[in-house]
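So the structure is just underneath, and the comments pick up after that.
Some chains omitted; the rest stay in position.
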Amino acid sequence: MASPSCLASDLLPLLGTTTNATGAAAYLCTQLNTIHNRLSDTTYAVDNTYLLFSAYLVFAMQLGFAMLCAGSVRAKNTMNIMLTNVLDAAAGGLSYYLFGFAFAFGAPSNGFIGRQFFGLRDFPSPDFDYSFFLYQWAFAIAAAGITSGSIAERTQFVAYLIYSFFLTGFVYPIVSHWFWSSDGWASATKPHDLLFGSGVIDFAGSGVVHMVGGVAGLWGALIEGPRIGRFDRSGRSVALRGHSASLVVLGSFLLWFGWYGFNPGSFLTISKAYGESGNYYGQWSAIGRTAVTTTLAGSTAALTTLFGKRLLAGHWVVTDVCNGLLGGFAAITSGCSVVEPWAAIVCGFVAAWVLIGCNKLAEKLEYDDPLEAAQLHGGCGAWGLLFTGLFANQAYVNEVYGGPPGRPYGLIMGGGGKLLAAQIIQILVISGWVTATMGPLFYGLHKLNLLRISDKDEVAGMDLTRHGGFAYVYHDAEDHTHMQGIMLSKVGPTNGSPKTNQNSPSSVV
Amino acid sequence: MATSTCSASQLALLFGPNTTNPTAAADYICAQFSSVSDSFSDTAFAVDSTYLLFSAYLVFSMQLGFAMLCAGSVRAKNTMNIMLTNVLDAATGGLFYYLFGFAFAFGSPSNGFIGHHYFALKSIPSSSYDYSAFLYQWAFAIAAAGITSGSIAERTQFVAYLIYSSFLTGFVYPVVSHWFWATDGWGSAFNTSDLLFGSGVIDFAGSGVVHMVGGIAGLWGALIEGPRIGRFDHLGRSVALRGHSASLVVLGTFLLWFGWYGFNPGSFNKILSPYSSGNYYGQWSAVGRTAVTTTLAGCSAALTTLFGKRILSGHWNVTDVCNGLLGGFAAITSGCSVVEPWAAIICGFVAAIVLISCNKLAEKLKFDDPLEAAQLHGGCGAWGIIFTALFATKKYVNEVYPGKPDRPYGLFMGGGGKLLAAHVIQILVIIGWVSATMGTLFFVLHKLKLLRISAEDEMAGMDLTRHGGFAYIYRDDDDDDDEAQRNGIKLRKIEPAGVTPPTTN
C-alpha cells in the first residue's frame, strides 16, 4: 500500500504548544495507522479474490482439455484419454503440493531450482499465499494436459502415470523457476543481474507452459511413432478423425473461458496503481487490456484458419478453426500484457499460419500427433515468444515489470534487440531442457516396452482392453450376451450408428 | 468513491497561530487524508474492474451455452455447421466490435443516433471506459448474433452466415445499444439532458437491445428462407424435426443460466457504489437482488412451461422446459434491477405463456425456427420490456438510475404511463430498425442466391457437403477395412431407422 504511515514524532513538533501535543499527535496517528492497516487488509482481500477466481478459471481449462481430447480421439479410446486428464489434475495436485511448488518458487534459492516450502511448510509467507499455490498448480497441470494429447490413443497407462508425475513434479517447476521466480536466472522480475539487462518476458507462459508441454509431447509422439493406420503403406496421410466435434467445440470454448484466468490472472494482483495513486489508469486497466489482447489474438487466428483452410482444403472445418483459435491463444500468452491490441491481431494472424505450416511439416515427416499439441503449443508457443520480443511496448513493459527504467522492449517498437535475444535464448533453453529430460524418459520407457500398447490393443481400443468397456452405450442391450453383441457387430451394422466415410478426401486435417 | 477532500488551509485556520506550525500540521494531516482518499479510489477501480471482468467472463460463457444449445437442437447432420457459426460469432465479433462496433455504440460525445469515437480502442482507457467495459460489451454483442444463428439453422449457406453476422455485430446491434445505453443515445435513461418522455427507456441488461434485436433478425432470416424440408408435410401439418441430443440442450441451457448471472447483475458495471455511505444497503445489494429476480423469473417460467406442456402435449418435456426457462430469463433481462422479487415470478409466468403462444402461432403460420429463437428472444423479450414498464418500483428506479429525481416508474406501481409509452416506442423502433436493416440484407442475399443451401445439400446435411464429414463417429471400424465400410454404407441404406417415435408437438 502506497500510503506512508503516520509517525507521531513527525506530527508532534508541528502541533507544538497545543495543550497535550503528544497526546493529540499520538491520537491522530493511531487513527491514521488503523486506516492504513485497513487499507492493507482491503488490498489483500481484493487481490486474493481476484487471484482465487482466476485460479478457478484456469482450473476450468483442465475440463476444457479433457473434453477437447475426448472429442479428438476415436470413441474406442475416450475413457483412456479422459482418465489421463482427470489424473493430471489429481496426481499434479499431490506432487505439486509435495515438491513441485518448492522447486518452482522456493525462494531464496539459486537460479536453477527452488528449495523452500516443501509440502507448503511455512505457508503462507509475506510473499506467497495459498491462493498463489493454487494458481500455480492449475498452471502445472495444464502443461501435463498438453502432452497427453500428443501421445493419445497408443500409450500405455503406466507410461502416462510416470511421465505425468515427472513433468508436473520436476521438469515444469524448474522451467517456471528459471523464468518466473524472483531468483530464476532468466527471470524479468529478478532484482538485479537481468539476462541481457532485460530478462525474459514470458508473461503467462507461452514458453514456460505451452512450449514445455508441446516439446515433451513432440518427443513422446516421435518415439512412439504414428498410430496404426495414420499413414497408409504408400505414406499418404489418412485422417483419423475424432469421434465427436461437439466435444471439441465444448472443450475449445472452455479453454477460451479458462484463458481469461490464465492470461489476465497472471498479474496476480489487481489493486495496484501505476504511478500516481488515485488515477483511473492502473493495473486494473492493464488486466482489462490483457483480456482484450487475448481475445483479439484468438479471434484473428480463428478467422485466418477458417479462410486459410477453406482455400487449402475446400471445407469450412470447425475442428481446424478451434485449433487455430487455440494456437492464437498459445501465442499471445507470452506477450499478452505488454503489447497493444492491434499487435495481438498480428500475433494471431501469424500464429494461424505457423500452425498450418507445422501441420504440413508434420504430415511430410509422418509425424502423428492426434491433437496437434506439439504443433499448436510448441510451434505457436515459440512464435509467441518471438512476437513478444518484436512487439513489446515500452510503456507497458515498464508498468508491468517495474524495476529499473529503460528496460529493453520490442525490436519493431524501437526497443533494440536485447529482449529478442533473451527470448531466443529462452526458446533454445526450453527445447534443450525438455529434450534432455523428457526425451530420455520416453526413450527409457520405450526400451522397457512400457511406452506403446500392443497392436492388438490399439486396434481394439484401449477402453475395451484396459478400462472396462466403451465410453458410450447408446442402445441398451438388456440381456443380450457379450458374445452376440460383439460377434454381430462385426458382421452387420448396429442400429443407430451412422457410418461415415472416414476416408473422404475432405477430412485431411 | 471520493472521500470528501481535506482542506489544509481551512484546518490551519482552525489550529490557529498558537500551534507551533499550523500550516505544516494541517498540510501533514491533509496529505495523509488525501493519500487515503487516493487509495480508496484505487481500491474502487480494482474492485469494480474485478467485478466487471468476471461478469464479462460469465457472459462469454453464454457463447458456449449457445453453441451447445444450438448443437443439441439441430439434427446430427448439421452439428458441425451450427457449431462453427457459434465459434465464428465470437471470433468475427471480436474483430469487428474492436474495430468499429464499440465506437458506434459508446463513442461519446456524439449524436443520439450513432457514436464516433474509440475506433480500434483509440484513447481507451479513458476516465469513462476501461478495457473491461469493452470486453463486457463485446460479450453482449456476440450474444445477439448467436441468437439469430439459431433461427436460420440447418438451411443457410455459410457465406450468408458470415455476412449477416458481421453486419449485425458490427453495425445493427451497436447502433441500437447506442440509442438505449450510451449516455447520449436518444432513448437512453442515462441521457443527461433530454430524456425520452422525461424517463428514457429502462432496458437494463437488454431484453430489447440484445434479445429482441437477435430475435427479430432471426425472424426475418427464417421467414425469407422458409421452413426446412420436411418441417411441414404436404398437408401442412407440423412435423417436429427433433434435435439430435437432449444432453447438449440441457448442457447449453445450464451454461446460459450460469452466464446470465454475468449478463444481468453484471450490467451494473460497478459494485462498489454506496447508495448512502456507511450503510449495509448499497449497489451490492441491488446486484444481489438482480441475481435473485433473474433466478426467480427463470424458475417460474420453467415450472409454468412444465405443467403447461404437460397439459397440452401429455409429456414432461425437458427441451421445452429448457426453452421456457430461457424465455423467462430473456423477459426479466430488461427489468431485473428495478423490480421486486415477487414481480419476477409474474414475469416468468407470463413469459412462459407468451412463448407457448408464439410457438403455436409460428406453427399456424408455417414459420420454422429450429431453436424457437425468434419466438423466445423476440416474443419474451418484447414482453419483458412491457413488464418493466408495468412493475418497475419507484425506489429501485431512482437508485439504479440516479441523478434525476422523480423518474416515471411502473404503471401498476403507481408511476404513470410515461415509462410504458417509452417502452412501447422502444419495441416499435427496434422492430423497425432491425427489419429495415437485417430484413433488407436477408432479402438481398436471398435474391443473390446466397442465402439458402440446395435441397440436396439440405437432405444430405451440411456437415457432409460443406464441413468435411459428420460430427460424430461412435462406431470405430478399422479404418483400413474398406470392405466393411462399403458394406456398412450399403447396409445403412436399406436398414430401417432406429427408434424415433413421431412426436406431436
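For clarity, chains are labelled A and B in written order, and residue numbers in each chain start from 1.
The rule we apply is simple: a contact is a pair of C-beta atoms (placed from the backbone, for glycine too) under 8 Å apart; a residue touches a chain by one contact, two chains touch by 3 or more.
These numbers come from a predicted model, not from an experiment.
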Point to revise | Full complex expressed as chain labels with copy numbers, beyond the one copy shown | key: A x1, B x2
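Here is the rule we use: only the chains that are shown with their structure count from here on.
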Review point. Just how far, in Å, is the C-alpha centre of chain B from the one of chain A?
Key: 30
Exercise for review: Spell out the part of chain B that touches chain A in their complex, as residue ranges.
Suggested key: 15, 18-21, 24-25, 28-29, 32, 35-43, 45-50, 53-54, 56-57, 60-61, 63-64, 67-68, 71, 76, 79-81, 83-84, 86-88, 90-95, 98, 120-121, 125-127, 130-135, 138, 158, 245, 248, 251, 466-480, 482, 485, 487-489, 491-492, 495, 498
**Study point:** Contacting residues of chain A [partner chain B, same complex]
**Key:** 1-4, 6, 10-11, 13-18, 28, 32, 35-36, 39, 42-43, 46-47, 49-50, 53, 57, 74-76, 229, 232, 238, 240-246, 249-250, 252-254, 256-257, 260-261, 264, 270-273, 276-285, 287-289, 291-292, 295-296, 298-300, 302-303, 306, 313, 315-318, 321-322, 325, 341-342, 345, 459, 461, 472, 474-475, 489, 492-504, 506-507
